[in-house]
Structure formats: C-alpha cells, structure tokens
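Please read the structure below before turning to the comments.
Shown here: the complex without one of its protein chains, the others still in place.
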Amino acid sequence: MYADAGVYRINYGRAEEIFLMRPDVVLSGAFSKPTTVSMLRRLGIRVELFEPAASFAGIQAAIVKMGRVLGRREAAAEVLSAFNKEVAELARQPALGKRAAMYYANSYTSGGETLAAEIVKRAGLENLGSQLGFTGTVKLPLEVLVMGRPDLIVGGRGMTKAKSRSFEIVNHPAVRALTRNHAALVLSDQYWICGTPFTLRAVKNLAATARKAFGEGKR
Amino acid sequence: MTVLQFDNVSVRFASRTILDRIGLEIASGEVVGVIGPNGAGKTTLIKAGLGLWPATGEIRLDGRPFGELSRRERARLVAYVPQERDVVWEMAVASLVSLGRLPYGSSLRAGGADRAVVAQAMNDMDIADFGERTVSELSVGERARVLMARALAQDTPLLLADEPASGLDPEHQIRLLALLRRRAGKGQAIVVTLHDLQAAARWCDRLILMQQGRIVADGPPLAVLTEARIAEVYNCAAFVGADDRGPIIIPTGLADPEA
Partner (left out) sequence: MTYRLLIALLTAAMALMFVVALLVGPAKLDVVNSLMALFGHGNQAAVLVMQEIRLPRAILGMTIGATLGLSGAALQGYLRNPLADPGVLGISASASLGAVLALYTGLAAISSLALPLGAMVGAVISVVLIQALAGSYTGTLSLILSGVAVGSFASAATMLALNLSPNPFASLEIVFWMLGSLSDRSMEHVGLAVPFMAVGWVALVASARGLDALTLGGDVANTLGANVGRVRSLVVIGVAVAVGGATSVAGSIGFVGLVVPHILRPLVGQWPSRLLLASALGGASLVLAADVAVRMIAPGRDIKIGVLTALIGAPFFVWLVMKTRRQMP
C-alpha cells in the first residue's frame, strides 16, 4: 500500500505550502492548527473539519461526512455498510469476562467515552479506567493500576526511537511484574489512534490476543 | 633557641622582587616588630615564614628545613594571625579559640589537655569570661584578642601576627601588645608587623626595619629608629626620645615635602 501512498505529498500543516498546492478542499482535524485553518479560509480555500472520533458512532458520522464533502456519497455508503457488518459480526463473539487497562506514557489511561474504551468493549473486555469511574484520558496512579489487577495491559508504543522519560513508566518493575505473572501486554499501534474503518483491526487484534492468552469464554 | 631562620630568602612574583635575599633569626622569648613603609614586604615576609608564599632560599622552623615538615608538624611549630578579622560563622568565643587545637586532633573531641590549653590562651589574652559570647557582640579590640587567643591555643614556639593592632584604639592596642609581651616572657617567640612606630618601639624587644624587600636595620628599637633612619625610610621628621618607661618616637612632619 505504501507505493500507492507515494502519490500523496506530505505537508507540515503550514498555510503557505498548502496554498501552493492549490487544493479544492482541505481536510483537517477539528483541533489541529486553528490559526492555519483560519488563514486558509481567509485565502478563499474550502476547509472541512473532522472531529476526532471518540466512539464508533463518531466513526460512522465521519464516514458519512467524508462522503458528502468529497461528493462521493455512494462510495461512502458502501464503506459504512461494510463497517457496520463487521461490527455486528464482532458483537456475536462471546465476552471473555477479562479486564483490560490502558497505560500510556506519563501514567495516563483511557476512561469512558474514549475511542480506546470502545475498542476494548467491542473486543469483549472490561475497561479498568471506566470501572474506576474515569471519563476521558486521565492520570492513573501506578498503585491503583496494580491494585486493579488488570488481565491485560494496553501500553503505548514509543512513537519515535528517541527515548523520553515519560515512557519509562511502561518499563516500571511493577508493570513488568504484572505482565510476567498474570497480565498480557498489548502495544497499541496506529489503529488505536484515529477513528477510521481501520479501527476494527485494533479490535480484532486485541480480541485475538485476549483469546490466545485466556482461552475461549463461556457462551 | 632559634625558632625561625631565613637564609638568603627571596620571593618573586610577576617579575617583581618582593623579598630580596632576606636573612634573619628569631629566638624564643623575644617580641620582634617588623616595620617599614607600605609595600616594603612585611606581610610577604610573614607569609613566607608560614609557607603561604613560595620562596627561594632556605627557611628553617625550629632548626628543621621547611620542606621536611609535614603540614601538621608545621602547624604545631608556627601559628598565624592574619590582618583580616572576618569570622563568617557566629561561633561562641570558646569554640573559636578551640580551633587552634585542630593540629592536635579533632577540636571537637576536646580532651582535658585541649581544654586546659584553650583556657590558658584565653587567660593570656584576658578574655577568660568571654567563653559563651559570640564574636559579633564584641568590640574590635576584643575581637582582635579572641583571634590572637586562637593562635595561642595552637601552642607553638613561634607566632606570626600581621598588623594585630591595626584599627584599635590606644587602650586596646596597648592591652594587646602588653599581653603579647607577657606571653613572650613565658618562652614563645612572637613576630608582629606594625605601622605605629611608637607602639613598635615601646613594646618590642627588637625591630626589623624593611624597605623595598630588604632589611635595612635589625636591632633594639632606639638603635634602629634614629631620626636619620626615619627620615630616609619613611620620609618623616620625628621626635626621638625616652621616658622612664621606654622609647618615645613621634613622627612630626614630612622630612622632604618635595620627594
């Protein structure tokens, strides 16, 4: 696929370079670079903003909106129905009765109303962050993570090779002890970040890992 | 007994000769005043005798060459009282004086012998009652005596003091020098640098007169401080006389105003 991607030019979100590309429409995230967005609009370029999806409902809405914005409603409808079909199939899988906890750099976890929480739910698992009553992405003290006895830990993969102190937490002996003795460790990857049809891959990978580690659940 | 000996000692710094082939001997029991105009090298002489300035020639403490002595041995042979009187920590006087016992082991584990020496030093400087007071509560003259007591507590055959009487009013100046004289009577050799010619003449057994890094005269006060010598070295006219207590030397004006 990367060969196909070669057709697309990378930009760094600067108004000048985007303007020079003379686009018909610019797609951007709702919270990215507001100054650039308003500059482009002032230059007369059409900019469409997409909210980051915090749920599967959000993904569905984004698919529909993309179809409208690009003038390809039928293609969008096809993508949407394929998406919905896979979601329904996943729902038919049995729940495993196991608990996952997200643990990112700087001790953050994903509570309820986040995309990560929904991925976990659709994979048939409980989310420690939601059970503790958190919403959004919040700090989770290491002690509470340990006492919460998660069966599975979803860790953030380092985004670049450069080390950073924030990532040390994933290597903390307490976390390692958890994964050694009991919990499985899953590294979240690009499919966890953006709300797109590819998010389903994250769900499938997570469910497969859980099944492998803990066997089939009861029907 | 000779406690300090300089043999052809010179000190050079930045292509300037500060001490030029100095030779002298100091014996126990004498109070020697080192005098001379500003820049004559008095302080450097003192510092060379302590090993604080690198010098050529030979310096002997108690008959032993400087280089052969360890730091500790040297600390037990010669004590130093600098011109600066700042004490950065608000110590009690007794603690300050006991610093002089450092060359003999830790001054904090002060044994009976150490305490006795400290008490004696404080007695000798007439500050026996000052024990628990802090230095900042004292007058300049009292502070000078405290710092001197610290050097006496070091119990050395030789004491070198740089301008110990500077900034003191007549009473405190006389007290200090008289106490040093009394201490020398017990056997210690004491060398002080002085500006005040009268004090030097009255309280020292012997004077060493320096000019431009050289010793130009060495002997009893009235032999050293003649009117001619004072005019030549200090460019001052002076009244030189004596009363039944000792010499009287008073600069009265400039010898040659044009110089």
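Just so it is clear, A and B label the chains in written order, and each chain counts residues from 1 on its own.
As a convention for this text, a contact is a pair of C-beta atoms (placed from the backbone, for glycine too) under 8 Å apart; a residue touches a chain by one contact, two chains touch by 3 or more.
This structure is a prediction, so every number in the text was calculated from the model and none was measured.
Only one residue from B:Pro82, B:Pro157 or B:Pro247 touches the chain missing from this view: B:Pro82. Residue-wise, the contact with the chain that is not shown comes from A:Ala105, picked out of A:Ala105, A:Cys194 or A:Ala213. Contact residues of chain B toward the unshown chain are 47, 50-52, 71-72, 74-76, 78-80, 82, 84, 86-92, 95-96, 99-100, 102-103, 106-108, 147, 150, 154. Contacts to the hidden chain, counted on chain A, fall at residues 105-107, 139, 141-144, 146-147, 149, 158-169, 172-174, 177-178, 181.
Rule of thumb we're sticking to: only the chains that are shown with their structure count from here on.
Inter-chain spacing, taken between the CA centroids of chain A and chain B, is 83 Å.
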